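For this view, one protein chain was removed and the others were kept in their places.
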Amino acid sequence: MTLRRLAILQWVGLMLGAWVWGAQHALGWGITEATCNSGHAAAGIDHDLWQAILAATAGALVLGGGAAAIAVLRATRETSYESAPPLGRMRFGAIAALPANVIFLMIILLDGLASIFNLACRQA
Amino acid sequence: MRRLLVLAPAVLFLSGCRRAQNSLEPRSHQSHVIANLFWWMMGGAWIGLALVVFLLLLSRARANRRGFGRDTEGLKPAERPGWYVVVGAGIAMPIVLLSTLFVIADLFVIRTTEAPAKSATRLTVQVIGHQWWWEVRYRGTDAVTANEIHIPVRTPVRLEVRSDDVIHSFWVPELNRKIDLEPGTTNAIELDADRVGRYRGQCAEFCGLQHAHMGMYVFVDSRAAFRRWLAHEAKPAAAPESALARRGARMFATGSCATCHTIHGTSATSNVGPDLTHVAGRTTLAAVTIDNDEQNLAAWIAHSQSIKPGNEMPDIELRGARLDAVVAYLRGLK
Amino acid sequence: MTDYVAGGRRLDEVPRTTEAAEALAVSRALRARLGPPAACWGMLILIASEGMLFAAFIATYYYLRFTSPEWPQDGLPAPKVLVPLILVGCLIATSVPMQLASRAARGGRLVATRLFLLAALVVQSGYFAYEVHDFQDQLRKFDIGRNAYSSIYYTLLGADHAHVALGILFNLWLLGKLARGLTTYRANATQAIAWYWHAVNLITLAVIGTLLSANV
Partner (left out) sequence: MAVATPPTPTAGERVDRLELMWQSRPGVLGWLTTTDHKKIGLLYFWATLVFFAAGGVEALLIRTQLSQPNEKLVSPNTYDQLFTMHGITMIFFFIIPMSTGAFGNYLIPLMIGARDMAFPRMNALSFWLFAASGIFIYTSLFLGIAPNAGWFNYVPLANRQFDTGRNIDFYSLGIIFNSISSTLTAGQFIVTIFKSRAPGMSLNRMPLFCFAYLAASLGLLFALPVLSADTILLFLDRNVGTHFFDVAHGGSALLWQHLFWFFGHPEVYILIVPAMGIATSIIPAFTQRKMVAFPLVAIAELLVVFIGFGVWAHHMFATGMPTISLVFFAAATAMVVIPSTIQVFAWCWSMVTGTARFRTPLLFIAGFIFMFVTGGLTGIMFLAIPFDQQVTDTYFVIAHFHYIIFGAAVFPLFGGMYYWFPKVTGKLYYELPGQISFWILFVGTNLLFFPMHIVGLLGMPRRVYTYSDGLGWTAYNLAETIGGYVTLVGILLLLGNLAASYFRGAPAGPDPWHGPTLEWATSSPPPDYDFPVIPKVTSAYPNWDPADRQEDRRKLAEGVLVLDEGHEQVATSPVDGLFAEIVEMPHESPWPIILALTVSLVFTMLVLQKFGVAAVMAVLCVLALLGWHSKEPQES
């Protein structure tokens, strides 16, 4: 694998999950507000369906990010995360990306589960 | 006289009654599940803390050993165990535990504490927050009271709360979690008490100078007693009986009192302050700040600003016989 | 000396950029440098913080919209669509001369830099003048204190115009500097200010888009 593609994969692994979760968080919350508030946007949204689609897409993308990180890990098997850049830095980034993506995936799954399981617009 | 007989048992019961607001002494299904949730979480918390303290003590016990794990002397400590600990105890374990807690609390427990659906309960009580007292109305009746809410025992009650000025928060820990009183929107919460008694509550959202003195009592009565109370509360005020009280009534209607307070069945119909139609039937004054007896009532009328500084009611220029008259009248409003 | 390597480069390859005080030296120094100067990073910081400010205002707009039964409130007229869009188009077009100016400066071409900046400045000033005039017109129709809609409408618009005005001041200052020749410092400034304008143009697009969304 070329160094350039490796670099791209490393940044995808490190950044994609973060962006995806950010978007899913804002959108998902926005959908609930739009569904339950008096504003126009409430018109005809099937809340649970949208949340399901959103969570599934976001989850898949985060998994993609994780896969990218793993690819970098395999490609840099014989370098240490302490060794010189760019390879050392890439391995470093890939290692760091794994827990990040796991965490983002968990949040997205819990979001989807809870927003669908709970009754729409019941006041907590 | 008959009215006195009705109220007497209640008064006797209250005199020997606890005044606490302890979230760990649940008196309703809702508070009960919340308290259970807490006890479980606290148990887990102690275990977690113990684990970390153990590691800290372990490091202290093994401190100052020569020649072990000094990167700086080329004696590299093993790397792998550290990774196992961090990934296992630092990532895997908490993810499992936290997800479990999330599912239990926010998917299942929350079903019990959520606001009830509009049609779910037969009785609906409206609570309107004011700086710094609670206005209480009973949907479908003329009953209006303040700071002392009566509900029937073992009966789900839908409480609809909103605020007339700033944000307050309705909180009676022994009966349920809290709910904010927002201006412009109506929030709801369910009260469903297990047993007869008096439960103390207090405003929980900072709402200005006298936030500290914005208490309330929830009286959980037997269903029969509640029906009697509600029926009586919905009636207009009793006519003054003694001459003194009649004089007080005139002064109330013509004086400054009527500019803020309502007494049903009289010309006083202003809604700035609490409704006084049955003020003598309440156990406390000024939102559970002082007990409702003759001296306190007189003191409150004459010096409310020194009892509850900054509250909306000014010190009234009534002294001596004139004050006694108004007090006599109000004490008659059972 | 020459055989020393630090941070992946032979030391004699590394330029002393800020010394350059004359067009040719500037272009040579900047070609030898890696990546944009700290000035541009500083500008990125400003852009990030201003971007968040507008993000907050725009979020406010939609939060108020979602929570109010009618929008615009009190039957106020929704803003006109065509003219604002054309104007924003003109403003965004100025990103081109700004970018060209930035490249010219780094290439040591002083005259070109001045001309591109001037071209951009003319359009930007025209846009600003019209918008200020239009702002006053609208205030006569309904004022900022009418309701929440009018409040957020004028706040968003006013904040955006303020940023355009600031950019115009930047360009004036820059032209003043460039009147006394080209230095690395001025080349860096041109690059950073070009970035500022790209950001302001995008922000303007977002703001106008938000305000026009009242029509749908």
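As written, the chain order gives the labels A, B and C, with residue 1 at the start of each chain.
Heads up, the rule we're going with is that contacts are C-beta pairs under 8 Å (C-beta built on N, C-alpha and C of every residue); 3 or more make two chains touch, one makes a residue touch a chain.
Small disclaimer: the values here were computed from a predicted structure and weren't measured.
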- Determine which of the presented chains are touched by the chain that is not presented, and list them. A, B, C
- Note on the structure: Full-complex touch with the removed chain, picking from B:113, B:266 or B:292, is B:113
- Of C:63, C:128 or C:142, which sits in contact with the chain we cannot see? C:63
- Message: Take the complete complex as the reference. Which residues in chain A touch the chain that isn't displayed?
- Response: 18, 21-22, 25, 28-29, 32-33, 35-36, 47, 81-82, 84-86, 88-89, 91-93, 95-97, 99-100, 103, 106-107, 110-111, 114-115, 118-124
- Note on the structure: On chain B, the omitted chain is touched by residues 19-24, 30-31, 33-34, 37-38, 41, 44-45, 48-49, 52-53, 55-56, 58-60, 62-66, 68-73, 77-79, 81-83, 85-87, 89-91, 93-95, 98-99, 101-102, 104-106, 109-110, 112-115, 131, 165-167, 169, 171, 173, 177-180, 182-185, 187-188, 200, 202-212, 309-310
- So that we can see where the missing chain sits, which residues of chain C does it touch? 1, 4, 6-9, 11, 14-21, 29, 32-35, 37-38, 41-42, 45-46, 48-53, 55-57, 59-60, 63-64, 67-68, 73-74, 144-149, 151-152, 155, 169, 173, 183-186
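Everything that follows uses one rule, which is that only the chains that are shown with their structure count from here on.
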- Task: Name the chain pair with more contacting C-beta pairs, choosing from A-B and A-C.
- Result: A-B
- Task: State, to the nearest whole Å, the distance from the C-alpha centre of chain A to the C-alpha centre of chain B.
- Result: 42
- Taking each chain's centre as the mean position of its Cα atoms, how many Å separate chain A from chain C? 31
- Multi-chain contact sites of chain C, meaning residues that touch two or more partners: none
- Mind pulling the chain B residues that touch 2 or more other chains? none
- Partner chain A, residues of chain C touching it in the complex: 63, 65-69, 71
- Item | Interfacial residue positions of chain A with respect to chain C in the complex | 33-34, 37-41
- Query: Which bits of chain B are touching chain A when the two form their complex?
  - Reply: 87, 91, 95, 99, 102-103, 106-107, 110, 113-115, 117, 187-188
